[in-house]
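The other protein chains are all here in position, but one chain of the complex has been omitted.
Letters are used for the chains, namely A and B, taken in the order the chains are written, and counting of residues starts over at 1 for each.
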Amino acid sequence: MEVKKSTSIRSMEYEDFKNNDYLEDMVRRLNMDGAGIVLGTVDELINWGRSNSLWSLTFGTSCCAIEFMALGAARYDMARFGFEVTRNSPRQADMIMVLGTITHKMAPVLKRLYDQMAEPKYVVAVGGCTISGGPFIKSYHVVNGIDKIIPVDVYIPGCPPRPEAFFYGMMQLQRKIKVERFLGEVNRKEKEE
Amino acid sequence: MEIEKITSIIPEAEISQTGETVVKVPAEKLHQIAETLLNDKENPMDFLRDIVGMDWGEEGLGALYLLESTRTGARIILKAVTADREKALLPTVSDLWKTALIKEREVYDFFGICFLNHPDMRRIFLREDWIGYPMRKDYDMNSNPLRMDNEENADMTDEYFLRPDGTLEGRKNVVFGEDDFVVNIGPQHPSTHGVLRMRTSLDGENIRKIDPILGYIHRGIEKMNESLTYPQTLALTDRLDYLSAHQNRHALCMCIEKAAGIEVPERAQYIRTIMDELQRIDSHLLFYSCLVMDMGGLTPFFYGFREREMILDIFEETTGGRLIQNYNMIGGVQADIHPTFQQKVKDFIKHLRSVIQDYHNIFTSNVIADTRLKGVGVLSKEDAISLGCTGGTGRASGWANDVRKHHPYALYNKVDFKEIVYTEGDSFARYMVRMDEIMESCHIIEQLIDNIPEGEFRAKTKPIIKLPEGVFTSSVETSRGEFDVVLESHGDKVPYRLHYRSTGLPLVHAMDTVCRGAKIADLIAIGGTLDFVIPDIDR
């Protein structure tokens, strides 16, 4: 298993992605016991399918949700990547895109939605509020970062992030999925309670 | 309202005139005085703009009641105080104005002031098991750590009243009974425009009752404001109602400028007015898109967004932000307009006028849309006023409430525009008000865009601003109704209390009245036409 150096996007080289060392480290650890030829190939096929078919659960709590709608609209058209299928039922979604502030009242709901999702599931934290609390970090009712509640795969900073930043984050998630291992062992562990 | 008039109606009033005129009335006489004002012959104060809870420390807890007469536009602010912090009691005015039903719950939630005879004394924004009242000055910020257990919602609610001998008595009222089929719509639902939750009691497909549960995006902005300097408070207004970001910020800037006596340059006024109207078009286009999507037609959604992106481009060039612009500053605007701004705005309006007919062709004249919207979710004018449904919702019910017309600010008294008023009060009228307002906004911009005067775009201000003592208010017409800022200053560089009137709270409250007897599908369409934004409700 390896991180693919070539990207299918002409203007975006491998070096342009920010966290290559993190992915390479992940691959190194996964390959420590050697990579199976058959299982590895099947894994790659499955990962290709999963990474290219990320159906998101619509979970817009505030401002970022409007930018997400803009992402779906004609100018940015996330359908090009196959992201456009948004499921409203957590059971059918592959990832939860947390769009906006999570408050104390919402936190149990978010956790519950995450638990309701079927494996494999990924979390994308969008915007300053979900990453750290953002401008509301001092508030008595805002969760300072959703990583306190659920494990996060990709952070997309911004207030709200530009649609281009959304795409960058989604591509990072795709890259991450592509180096996962499905058969043999599980490389995602939920945070111990 | 004139002082003499007030003293003739309320002889026991204490009037303070630092900033706005505030009439302090004894708490036990509040209800009686409110009733007198409501039934006044000349200026019936039939519109309760807002109830602002306050913690005056030594003086006690209390509330400001902002009243307005829809007939004459006269305004008055009442102040009622109760000195007992442990058992703070005020009489309810919810039997006079329906909007008080929900606003008094908000005050109860934040300040722990119990309203006597109010039928539904539950918390509204915070969890039902929340400890303490966060907006009180002595609230311990660490008293409520994050809890991950699911919240239980009571089916019963409390009502408190005084016995003749002065002791407090409680009574239970039923929200949902044993045989109600209650469906939770939200907080994670595609059509609640955010994280609103409505517990909906159904009879088959028909709606029997709606109980909105708010606070899933309550971010404590008002409490945070109390520790921020005035220029810092501006940043949070954009994130209230992010589709009226510009207008919200305009209101707060106006309020601070008024209090500090800062003169805003003419050029800045022009820019602000144009930006406000662009923002309104932006918001109404999004309204169209979302309404159509809520009703199951996906294609028109993309039409609305196509034009909206053009506005965002214009915003981005001048302000640097797409959705949240951070453009208005105290004394003016942050940066001068981009050299191509005027040309782009003119091109955009020309383009919009040519494509707006497409919108009507695909949706307005569609037979399904017609039957889904016409005659559905009727809100009468009396209800609209009593519930405080301002903005397009009120105007669709025949209530002329446009702040731009009745209490003009910025340049609105210099431009010519029509106030769009429909009388049907149904979903279709609410939809048409917004569609017509798009054209009216274009008309306003066209009058201003070529006449922007040369000069400063921002008055010089100090980085730390201290406001004189007193209560200051300002109101603007945002994309979805009247947005008020109520600022109490104690002479510091930070506000003592900064309150925003939520444009959406009365609209969500009206859902129960409007939706009864309608179908679930209508609930979604009505919610779409009422057009609320949840972060603005929860603040």
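Here, a contact is a pair of C-beta atoms (placed from the backbone, for glycine too) under 8 Å apart; a residue touches a chain by one contact, two chains touch by 3 or more.
Assume contacts and distances are computed from a predicted model.
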Protein name as given in UniProt for the chain not displayed, "Xanthine dehydrogenase family protein subunit M", "Cell envelope integrity/translocation protein TolA", "NADH-quinone oxidoreductase subunit H" or "Sugar ABC transporter permease": "NADH-quinone oxidoreductase subunit H"
Quick check: which displayed chains does the absent chain contact? A, B
Could you tell which one of B:L116, B:A235 or B:A521 touches the chain left off the display? B:A521
Consider the whole complex, including the chain that is not shown, and state which of B:P44, B:G73, B:G132 or B:P190 touches that chain. B:P190
Pick out the residues on chain A that sit against the missing chain. 8, 45-46, 48-50, 52-53, 74, 77, 79-82, 84-85, 87-89, 91-92, 94, 116, 118-120, 182
Can you list, in ascending order, the chain B residues touching the missing chain? 181, 183-184, 189-191, 202, 205, 292-299, 301-303, 306, 362-363, 366, 368-369, 371-372, 519-524
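Here, only the chains that are shown with their structure count from here on.
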Round to the nearest whole Å and give the separation of the Cα centres of chain A and chain B. 35
For chain B, which residues count as touching chain A in their complex? 125-127, 134, 139, 141, 144, 146-151, 187-190, 194-195, 215-221, 223-224, 227, 235-236, 239, 242-243, 286, 289, 301-302, 305-306, 308-309, 312, 322-324, 534-535
Interface residues, chain A side, partner chain B - complex: 57-63, 65-67, 69-70, 73-75, 88, 100-101, 103-109, 111-113, 135-136, 138-143, 148-149, 159-160, 162
